[in-house]
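There's a structure below that I have some questions on.
Left out: one protein chain. Kept in place: all the others.
Chain naming follows the written order as A and B, and within any one chain the residues start at number 1.
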Amino acid sequence: MNKSSSGPIRTAILVVLGLIWLAPVYLLIVNASKSIDGYDAKTVWKPAGFSLFTNFGDAWSKASLGDTLVATTLYSVVAPVLAVLIGAAAGYAIVVLKLRRGFLWFVFIFGGTIFPLQMVLMPLFSGYANSGLYDTRVGMIIVYTAISVPFSAFVMRNFFTGIARSVFEAAIVDGGGLFRIFRSIYLPMAGSALAAIFILQATFVWNDLLLGLTLSQSESVRPIMPALTGLQSTYGGAALPTVLAGGLLVSLPTVILFLAAQRFFSRGLALGQF
Amino acid sequence: MERPTATRKAGAKQSARTGARAAPLFGLPAAAVVALLLYLPFLWTTYVSFTDYNGLASPVWSGLTNYKAMFSDPDLVGALTNTLLWVVGLVTLPVVLGLLVAVLTYGHKWGTWLRLPFLLPYAISGVAVGVIWGFVLQPDGALGQVLGFLGLPGAHTGWLQAGPGNTLMMIVAVTWQAAGVNALLFVVGLQSIPAEPLEAARLDGAEGFKLFLHQLWPQLRPITTVVIGLSIVGSLKTFDVVWVMTQGGPGTSSETLALSMYKETFVLNDYGQGAAIALFLSLVTFAASILYLRYQLSDGDAR
Partner (left out) sequence: MQRINRKALTALAVAGALALSACGGGGGGTGVAKGDDKPVDSLKFYNDKGGWKDAFTQVGAASKKDVGVGMEPVGYSDSNTYTAFIRSSFRTKEKADLFSWHTGKELQDLVDQKLVAETTDQWTKAVADGNIPAQLKQYFTYGDKQYCVPLNAGYWVMYYNKAVFKKAGVTQAPKTWPELLAVADKVKAAGVKPFYQTNILFSFVWFETLLAGKDPDLYDALATGKAKYTDPGVVEVMNEWKKMIDAGYFSDPGSKTEPQAQLKNGDVAMINFGTWFSGNLNTLKMKAGADYDFFVIPNVNASLPKTSMIFETGPVCSAAQSDHASTVKKWTDWWVTPQAQTAWANSRGDLSFNPKAEVKDPGLASLNKDVGGDGYRLINRWFEATPVPVANKALEVFGAFVTKPGDPMPGLQKIQAEADAYWAKQK
């Protein structure tokens, strides 16, 4: 907005808070860099050596992370994109097209997020096994899309309420088809909301453990978290620095995603607000 | 000149009606995918809650037995209390912090970068988060060492060893991850606030907190609704963090409804009992969120 927003007090508060927030990340990096036999719980704050890349390598091979990369990337990209579009379409229908009994539709779609995931797991497994979707990439994409849709629909529905009605009316008068209006006017306007939903859902799917564990078993279908948590078993798991290095390694793509998507959130204001 | 306008207007009206008629098509993919993959399994779970089922034999109808057992369990009060603590905690702390971060960084020269430390926690995988917070909070762990270093009391406390302290500390751990998510959503909300009324108010001399209260806060309402609505649902469902850090213990001091549900189903193989708790939890979540949303969205629909 303007330069007075960058005042020193503001910056100071943010920097202090930011440093406190980064403390656990510091702990993570420092301890993931310690060698297997150099770790001691009494000195978690002190760095001791830099075996980070060795530990990365250990975690990578011990957990066979490479096998799961392609599948997990596929899920984390395709499912959120589908969810974003499906959710935006629902929001568009409810708010812009004034879907009849729109609130009920909204409650129904939002209600999908109310069920605790653990309870949905076993019936879903039976259904998947009997319908042949078990242990398939398509099956995983479908379920990841389904759990991302309620969040997406919620955000998009509320976002669209912030766009003036006149935009729609003018577009109709200009002779646009409903789908074209959706695609070329509403979606572009919602850029930052779409990006936020995508990032948050992609991260969620990337970090998912339970669904991957329950609905798949082959190494080419399983996502990355079930493979990673295998390092942490009481019965013969890996040493702590290796586990931490694995956790850090697996987090790198999502961190990069957050960094790359920042440009959506550094813009000033969206268009078409009057 | 009049005729074309009249035709256009008539055409617009017709399109608007077609819009309303075609609207269900736009909403159908969302409703269908949610119905098939989320509602159906939940209908099955509802059925199981009225049966005696161990995952192996067929479910045997048992009526309200599971519900009666749930409500007469002395540990239920403790679980409810902890669950309530979680709701209050997660609806306030991460929301306020997220809002603070969003407002402070918005329009700031380095806003994007100053926001990053808050976003990183969400990007880090659950495995690493669980282990690291375990080490921060264990007796003489990282937190204890910092306190000892600064000469503050409490260095040898077992933060996770007794309720309700352990629940509070775990709320802090979740806040660490959730504040950034909320900040991101609030930034999205801030970005859709029209510039002109804001500039006008600024020219009129409003600034700082007053500007926020009168200009920004009301316009943030749609996104605030999202943040709080999701926080309500998320807090009631919280499971992973508690399971990794304390498993509901020591004893049952940090157990929540979600944990009871999980224990009954996956540890005790009493699927019927777990399903009953799940249904109860879902109804509570549903009631809480719909009450809130009904109130908040009532004028949103009219727009």
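A few points about this structure:
Just so it is clear, a residue touches a chain if its C-beta (ideal position, glycine included) is under 8 Å from a C-beta of that chain, and two chains touch if they have at least 3 such contacts.
Predicted model only: the values in this text are computed from it and were never measured.
The chain that is not drawn here is touched, among residues A:A41, A:V70, A:V138 or A:A164, by A:A41. Summary of contacts with the chain left out: across B:W44, B:W86 or B:Y122, the touching residue is B:W44.
For the options A:A32, A:L121, A:I172 or A:L249, the residue in contact with the chain missing from this view is A:L121.
Where subunit B meets the missing chain, the touching residues are 20-25, 28, 31-32, 35-36, 39-41, 43-44, 47, 54-58, 131, 134-135, 138-141, 158, 160-162, 246-253, 262-263, 265-270. Counting the whole complex, the residues of subunit A in touch with the unshown chain are 36-37, 39-42, 62, 64, 100, 121-127, 129-131, 134-135, 209-210, 213-214, 217, 226, 229-240.
The rule is short, and it goes like this: only the chains that are shown with their structure count from here on.
If each chain is reduced to the centroid of its CA atoms, subunit A and subunit B end up 15 Å from each other.
Interface of subunit A with subunit B (complex): residues 1-3, 5-6, 10-11, 13-15, 17-19, 21-25, 27-28, 31, 41-42, 44-45, 86-87, 89-90, 92-100, 102-103, 105-124, 127, 142-143, 145-147, 149-151, 153-155, 158-159, 161-163, 165, 169, 172-173, 175, 178, 182, 192-193, 196, 199-200, 203, 206-207, 209, 225, 228-229, 232, 240, 243-244, 246-248, 250-251, 254-255, 257-259, 262, 265-270, 273-274. Against subunit A, in their complex, subunit B makes its touches with residues 8-9, 11-12, 15-16, 18-20, 22-27, 29-31, 33-42, 44-45, 55, 101, 104-112, 114-129, 131-133, 135-136, 138, 140-142, 145-146, 176, 179, 181, 184-185, 187-188, 191-196, 219, 222-223, 225-226, 229-230, 233, 237, 239, 258, 261-262, 265-266, 271, 274-275, 278, 281-282, 285-286, 289-290, 293-294, 297, 300-301, 303.
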